[in-house]
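A protein chain is absent from this complex, but the other protein chains hold their places.
Letters A, B and C mark the chains as written, and numbering starts fresh at 1 in each.
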Amino acid sequence: MKLLTLYGSSRKNGNSESLTKVLLQELNKEDYHEIYLMDYHIKPIVDKRHSEEGFQPVEDDYEEIARKMLNHQAVLFVTPLYWYGMSGHLKNFIDRWTGSLRSKEYDFKEIMKGKKMYVLIVGGPASPLTGLPLVQQFQLIAQFLQIEFAGYVIGKGVKPKEVLEDEDSILAAKQLGKK
Amino acid sequence: MKLLTLYGSSRKNGNSESLTKVLLQELNKEDYHEIYLMDYHIKPIVDKRHSEEGFQPVEDDYEEIARKMLNHQAVLFVTPLYWYGMSGHLKNFIDRWTGSLRSKEYDFKEIMKGKKMYVLIVGGPASPLTGLPLVQQFQLIAQFLQIEFAGYVIGKGVKPKEVLEDEDSILAAKQLGKK
Amino acid sequence: MKLLTLYGSSRKNGNSESLTKVLLQELNKEDYHEIYLMDYHIKPIVDKRHSEEGFQPVEDDYEEIARKMLNHQAVLFVTPLYWYGMSGHLKNFIDRWTGSLRSKEYDFKEIMKGKKMYVLIVGGPASPLTGLPLVQQFQLIAQFLQIEFAGYVIGKGVKPKEVLEDEDSILAAKQLGKK
Partner (left out) sequence: MKLLTLYGSSRKNGNSESLTKVLLQELNKEDYHEIYLMDYHIKPIVDKRHSEEGFQPVEDDYEEIARKMLNHQAVLFVTPLYWYGMSGHLKNFIDRWTGSLRSKEYDFKEIMKGKKMYVLIVGGPASPLTGLPLVQQFQLIAQFLQIEFAGYVIGKGVKPKEVLEDEDSILAAKQLGKK
């Protein structure tokens, strides 16, 4: 199974990335691909569902990443817990799916349908509780797209690398990696 | 009480705006101010909490809007339900609060503390249920900032103006407006 | 549409009952029937799914009420918010559905499938937020049984009749009654 890992963090070497690396160590290198959303330019959506002209091409990197996602069988969404939700970087990307749903070049919903979704969140010490609304949001996204929500991890860490000292987080990430 | 209304939608005259207008009709015009986030440029956050130089000034409209928010006693967050969460536009704005928390020019947390928060969400027919994780996210934000989460409305409407035909939504918005 | 109202409170004339009466005033008397669970004896479930003999008849009032529910097209579950959940009285009743799912006398799941579910909860002033996990629980129950979760109200009131002074609660209950 080819896995696309989408990092939603706004900085490199953060805790959500560190924990993801622990997870990815359980996989063969050829079985996954990584994308750092912060390295790309993705504009927030302009909703054109109800305008005559419909969605127009946008000059940014969205389509490139969207197509990579469609070409993988599984997607791991990685995000720090920012204000009890996913990062704006990741949300901007997901919001744009609304345009893809109306794309004439591919059937977004049909292609997504067969995929598996994994979620890795890292936040403060209370995040196994305060991260739950975000897990529920991903659950609803999976239901809408008829994706299988195959697993999630909520790690704990604020200071750099702190998550790597949290045994709970490490174990859970490794366990998810095995799947 | 002076209320700031922050529209998170990516289009004008959408259902979340229409329903908000119903709510605002219950208020005197001098008692509220409106900001459409789509009219401004707000970059996604770059997290500098753990870098030596700290958060640096960003060339965009964030500070202007943040200061307006700090100058009002109440904030009404308006967002369509995009993928079971707030819009990327609004999330980008809120993510940037992390920088404001470290501002040397004002004490963000102290100023926010006394305020009231209201939330108006509009989504599809199931949104009184599928919008609940988003309400819970705002609840956690309010708890963190020790803001009073004084009320929320979840309206139903997808096609333009549809929310105005939904009696539940109208009544609830009017009722929140009276408060 | 014939509606069965199931009161889960442990006392008469409580706030959840008072608010329900406001809702029921919108209906014709012949269109609804009321059952106060506290007037009946319903034992907690003994799970016999994995025992050889299976579920055995229990000497209490469960079957009588279950059959009444099956004979109505819609059910309104009324409960005070006890410890952020439904009352034990109501939970004991719902837990017993597990036995009904294996009944040889009726096809519980098939008969429930067509129905509509309404929920009315009354709790303290924060219950529009603290009652949300309970709403989500009912949402999952409805999904499992393929019932339509057609509406809910969360009222505010602790002292006797207090809910009747809460305009939000009254309006919402009336509005639900109209549906």
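Note that in this section a residue touches a chain if its C-beta (ideal position, glycine included) is under 8 Å from a C-beta of that chain, and two chains touch if they have at least 3 such contacts.
Quick caveat: nothing in here was measured; it's all calculated off a predicted structure.
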{"item": "Neighbouring displayed chains - absent chain, whole complex", "value": "A, C"}
{"item": "Listed residues C:L70, C:I94, C:I111 or C:L171, member touching the removed chain", "value": "C:I94"}
{"item": "Contact with the hidden chain (one of A:L6, A:V75, A:L90 or A:L132)", "value": "A:L132"}
{"item": "Chain C, residues in touch with the chain not shown (by the definition above)", "value": "9-11, 14, 38, 44-48, 50-51, 80, 82-89, 91-92, 94-95, 97-98, 130, 132-134, 136-137, 140-141, 144, 159-160"}
{"item": "Touch list for chain A against the chain that is not drawn", "value": "128-129, 132, 135-136, 139, 149, 151-152, 167-168, 171-172, 175, 178"}
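We adopt the following convention: only the chains that are shown with their structure count from here on.
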{"item": "CA centroid of chain A to CA centroid of chain C, Å", "value": "38"}
{"item": "Approximate Å spacing (C-alpha centroids) for the pair chain A, chain B", "value": "24"}
{"item": "Sequence positions of chain A contacting 2 or more other chains", "value": "136"}
